[in-house]
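Let me give you the structure first, and then I'll get to my questions.
Selected chains only, in their assembly positions.
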Amino acid sequence: MSSIKVGSEMHELGKRLFPINRSLTGAGVRETLSILKEELPALEVLSVPSGTQVFDWVVPNEWTIHDAYVLNSQGERVIDFQANNLHVVGYSVPIKETFSREELFKKLYTLPEQPDAIPYITSYYSENWGFCTSENHKNTLPDDTYEVVIDSELKPGCLNYAELIIPGESDKEVFISTYICHPSMANNELSGPLVTTYIAKWLMQQDSLKYTYRIVFIPETIGSVVYLSKHHEHLKNNVVAGFNVTCIGDDKTYSYLPSRTGNTLSDKAATHTLRHLYPDYKSYSWLDRGSDERQYCAPGIDLPIATIMRSKYGEYPEYHTSLDDLTFVTPSGLEGGYIALRNAIYIVEKDFIPKMTVLCEPQLGKRGLYPNTSSKDTKSKVAAMMDMISYCDGSMSLLEIANKIDQPFSKLYPICEQFIEAGLIEIFKEK
Amino acid sequence: MSSIKVGSEMHELGKRLFPINRSLTGAGVRETLSILKEELPALEVLSVPSGTQVFDWVVPNEWTIHDAYVLNSQGERVIDFQANNLHVVGYSVPIKETFSREELFKKLYTLPEQPDAIPYITSYYSENWGFCTSENHKNTLPDDTYEVVIDSELKPGCLNYAELIIPGESDKEVFISTYICHPSMANNELSGPLVTTYIAKWLMQQDSLKYTYRIVFIPETIGSVVYLSKHHEHLKNNVVAGFNVTCIGDDKTYSYLPSRTGNTLSDKAATHTLRHLYPDYKSYSWLDRGSDERQYCAPGIDLPIATIMRSKYGEYPEYHTSLDDLTFVTPSGLEGGYIALRNAIYIVEKDFIPKMTVLCEPQLGKRGLYPNTSSKDTKSKVAAMMDMISYCDGSMSLLEIANKIDQPFSKLYPICEQFIEAGLIEIFKEK
């Protein structure tokens, strides 16, 4: 499970994906998925036509944007979509018209409290148009007449997403979802597809997997509604755990957002991981939700989806601005997020109910299960070992035992494997 | 559910009832019930003969008092029952005898630490007599001979109580009990019958009621034992929630006393109400009990009866003295108690298990369920709405959801009604 250079590799891939103008639909999503397919050839790209009814929603029209800019009276591009795709409000309808400065400013969004940042704005479900720029830049625009040009199309097309199935021994599934619908921003969202891609690579490198892994790259909200409308029965019957992957690439903190019930295997794996990796991690409540868990955990859907993040969406100043870029998201930040998520998935994959095969404490010396050397470290290992086996009565999973004795699962599992080999522990029942 | 002037109306009615010399039995109880019947014509007044065995108890003789006083050697009434009915120990047997000051003082009860207050004393179950006065007044009585006259009768008669049934759609009942056995004191007890009377009026004004409401006015302890001896099987099978109404008219605080188990619907409705109405409310334990919940929640009776109070009996200095009068109990104090109790009953009446009819989050915009204007207030309303529907999975009642998302039930219920109208929520199961 070595992760050497994984952080840098993810960051490099991020540089390729960053400039693409993703949105809910359109060429940017397709280009993104095609690059991800280079990394994961088994990835299958799918589409759903605009207008399809999906539960209470309808798949929107496809948005295409060729160019967009604001010209001053000298014909200079004072705002230019080519320079930064955040400059145009997402899903802007076409326009070509001349405005006074005052009129232009009514359609120009800035963040006065972050004067260097271009905000990210969309208008998916009501027809509109607009430009975004930094407060500082806006203040340089003189009294003038401005020609506004948005060369876009909003018409029936399709919504794209992609799916990767990694088969395991069981039909039971682990579900991993991430989204690919934001233009040039790095923590929310590029870190999600980057870490998910490398988690998929790691899973495919394993000799064998207990569970089948279902990994999807979708546009947020409408994409998860689309996916659920096709697969919710299957998912409800088969998914044992899962994670929504987002905001997992900066260096500031670690965060956890629970599933709706908060007590699924995913929640237990996530909180166990973070408690041992970064005890000061920030724990949010279901009431702080805001991403695809809103659909995955909705009443009647009820999937066990938890979220491990670094800085949570909405909680860091760079969120949804041009400052959320590949300096905010770093190789080490991505690697930390990757390791945390991978460890939670490792727990899901490996957890089982251990049961001692002998009565009373076993004699470990004759089996070479005692460390040969004696040090503070080996004493603590022996204590963990004896504490662990004292709970192997077939009523608790190894993860539950790890929490009970306050030891990391990743330390206990290899010890448990030695005991299985020695015939002292058996698998009581697949979880 | 407007309560304008309800406080003043209750206080006015209190002025009429205050001077009556109530006791466990006798003319005072009958006069009180007859005035309440003017307010609630459907009220049925009932009686049980003295000597009737009721579980482990026997209905006592009826007490009638015509006059009582202490004359000094000049023939002046130095203590006079006509001036304040607390001056005579309740259930005093007749006497007409002359005593020295020293002898008189042995039968004269005062409160040295509250020298202005006349204490309230009774001797229901052992034959006795006595007078009560203020410490200050006692100290004015000179060395003299005193003629003591109590013109009372204690002989077989009956015990009176009253019952009001307000029918609802269901045979399941909400039980409301209050007591009418104390002479001139206002928080304990007049506030109880006053608020109960106006709760009954409010219930009778409703277009329809889910539950049947059973409201009783009884003498404390022996009255609840009498009532239970007649109806306990019926009550045990039908009562879903209930409240004992007492000490609910002063302005000082709000208090909660749980049912024996502490986790009934009544308890949940009471604590939810008080947490949102007055977060600093005082929460007592079952071990602090002292009124009819002692019978209603007794082993084998097991009714779900909780108590919402303002200042709890035994916990305020005016309790069981002449200072517990209609200056201590105020229109605003009564109105606050009325609103708290009414809100708890409203929760009991309205609570149900909501279940979403669509999968994934619904699109609220197209149904006009989003507020048209956007402000801090509407944002909070939308958040509450989305949090609420995220839990409408048929496993929790609306009250449980309200607690989960920390919103008042009274704010969520109207939103829930809109969702029912829009076909987005259905009633999963009557509670």
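Each chain carries a letter (A and B) given by its place in the written order, and its residues are counted from 1.
FYI, contacts are C-beta pairs under 8 Å (C-beta built on N, C-alpha and C of every residue); 3 or more make two chains touch, one makes a residue touch a chain.
Since the structure is predicted, the reported quantities are computational estimates derived from the model, not experimental observations.
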For this session: Quick one: how many copies does the complete complex have, if 2 are shown in place?
Result: 3
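The rule we apply is simple: only the chains that are shown with their structure count from here on.
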Seminar exercise, completed: Mapping chain A onto chain B via their CA atoms needs a rotation, nearest 5 degrees, of 120
Exercise. How many Å are there between the centre of chain A and the centre of chain B, using C-alpha atoms for each centre?
Worked result: 56
Exercise. Which residues of chain B touch chain A in their complex?
Worked result: 355-356, 358-363, 365, 383, 387, 389-394, 405
Seminar exercise, completed: In the complex, chain A touches chain B at residues 55-57, 125, 224-225, 228-229, 232, 260, 286-287, 289, 294-295, 297-302
